[in-house]
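Only one protein chain is missing; all other protein chains are in place.
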Amino acid sequence: MLFQQILNGLVAGSIYAMVALGLTLIFGIMRVPNFAHGTTYMIGAYFTYFIIERLEVNLFLGISLAFVLVAVLGFLIEKVVFKPVSNRSTMDAFIIALGLWVVMENVALYLWGPETRIISGGYGDKVIRFLTLTITVNRIIILVGSIVLIFAIYLFIKKTKYGKAMQAVAEDKIASALVGISPRRVLGFTFAIGSGLAAAAGGLVGSSFSIFPEMGGMPILKAFCAIVLGGMGSVSGAIFGSFILGLAESLGAAYITSSYKDAFAFFILITVLIIRPHGLLGKEEEERR
Amino acid sequence: MKILEIQELTKNFGGLCALHSVTLNVYENEILGLIGPNGAGKSTFFNLVNGFYTPNDGKIIFTGEEINDLKPHQRCRKGIGRTFQSPSNFGNLTVLENVRIGQHCCCFPKFFPSILNTAGWRKKEKLAEDRAMAILDSVGISSWVSAQAGSLPLGIQRRLQIAIGLSSEPKLILLDEVTSGMEVSEKVETMELIRSLSRVGISCVLIEHDMTVIKGVCDRIAVLNFGVKIAEGKPEEVVNDPEVVKAYLGEEDA
Partner (left out) sequence: MMAGSLIALISLLLIFPLFSPPGGLYLLDLAEIYAILAMSLAFTVGYAGLLSLAHAVFFGVGAYFTGLSMIAGWPFLPTFFLAGFIASLLGIVIGFPALRTRGVYFSITTLCLTIIAEMVLNNWESLTRGSSGLGGIPKPDNIFGSTGFLLVKINSASSYHCLISVVTVLTGFILYRITHSEIGRTMIAIRDEKKLSSVIGINTLKYELINFCIGAFFAGLAGSLYAVFIRYLHPTDFGILQCFDILAMVVVGGANSISGAIMGSLFINFFPELIGITPALKRIVYGIVIIAVVIFMPYGLQGLFSQIVNKVRSRIGLKKEQKRAIP
């Protein structure tokens, strides 16, 4: 039983991590939490669904295609919506992000209706019996799939030139510009990668769990909670925070109360924001005048 | 009589030591200059005295009372005033309103009288306004009373800075590079203004880069370099101190 809860926690954590990675990178550069990011997760799920249904390809190809499509969408969103306010206060960008969130969610609602869907041919019911434990295959798929993707992106960020550029801009925009890295271009690229990753997460989740227009809402808030825990702008922090959050939620729901399960994340978030605004692992940003 | 006593003040930012064990005194009615190369820790010093930073070690004692635990607005109420380089004033308000805001320390608006605009409140307002006009007069900008603070020429802005700093009726005022960007004639006027402050009983600590201003106005000077106090004393002594000369690498503002 405990193992089941831990596994559930890890699975949830890995989903949050995929959404959180994009969020933390975007935050690191824009200094604004892009709340519209959750909709890329949702759109990824829908795109995967339609690609698999219409083109009849397997799950992984479907997810990969959705990744690419949503990455392009993310890039366009940055250019069209966020660029005009890039020189203004962060509050403006925040309000725009909220507006975008509502627009995308309601467009999805309008286009695809409120009924939940699920990608057929998913591994929905299959289970594996391992020692004395019963594990559903879909959870394994999500966990493995997301860990692979997270690892891949992590390597990309740490090892490749583009990835390092993204990190550099997230850490210090001005210094990066001085050495010739254009923050604007990097931002567009970051949006693309982050959105694609969230889309893949959506696709993975959609293969076993339900797809509906509002599905991005909770994950984005939880992902934000995760990056606050782990330190905003930090890649490893985002991963760390996500898994901690997933586990805390799962164990809390099992052993304390389940009707307020979602509230755990928010309580944690509020507490951290109030007590240690720079996150548990974040560096203390003293204002040097 | 010491108005401000700084004992062993230390401030670290992560691995960087901005201020290390600085001990300094400011006496009543004196004008103390605080100089040092860029990055020496002068602004950090002001921020610590103000209450924006918490020291890692050391005590700040104002008029005999330890104020380490007081918040910035509480320190102002005790009698510490300050100017900022930027932002230096409330851009969206007029010059007069800027000074009126600063009078919060002593002319605290009560909620309902202020909203209902009672007769009692109007009387208080008039008194406060007269006092504000007097302050504007003393710094020489009363003709700019209704101008918007955000669109002032630099010299006037600097004087408004000082006016705002004075509006809370401080016993000690921290002046942060108030002559920067000024022309020579404006600097001379400002120097006279600062001297007049000490004559009416307000002590001043000045951060300045212009040595003419420092030599012309200060009773004593303290020098910081890399967060450490390397010299303190009368201007003539300090200026010729070999340590100080080395710190500035031989350059001296004309």
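Which chain is which? They are A and B, in the order written, and residues in each are numbered from 1.
As a working rule, a residue touches a chain if its C-beta (ideal position, glycine included) is under 8 Å from a C-beta of that chain, and two chains touch if they have at least 3 such contacts.
All values derive from a computational prediction rather than experimental measurement.
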{"item": "Residue among A:L109, A:A152, A:A175 or A:I256 that touches the chain left out of view", "value": "A:L109"}
{"item": "Option from B:C76, B:I156 or B:C204 whose C-beta touches the chain left out", "value": "B:C76"}
{"item": "Missing-chain contacts mapped onto chain A", "value": "32-33, 81, 84-85, 88, 90-92, 94-96, 98-103, 106-107, 109-110, 221, 224, 259-260, 262-263, 266-267, 269-270, 273-274, 277"}
{"item": "Residue numbers in chain B that touch the chain omitted from display", "value": "50, 52, 71-73, 76-77, 81-82, 84, 87-93, 97, 100-102, 104-105, 109, 111, 114-117, 125, 148, 164-165, 167-168"}
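Please note the rule applied: only the chains that are shown with their structure count from here on.
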{"item": "Whole-Å gap separating chain A and chain B, where each centre is the average of the chain's CA atoms", "value": "48"}
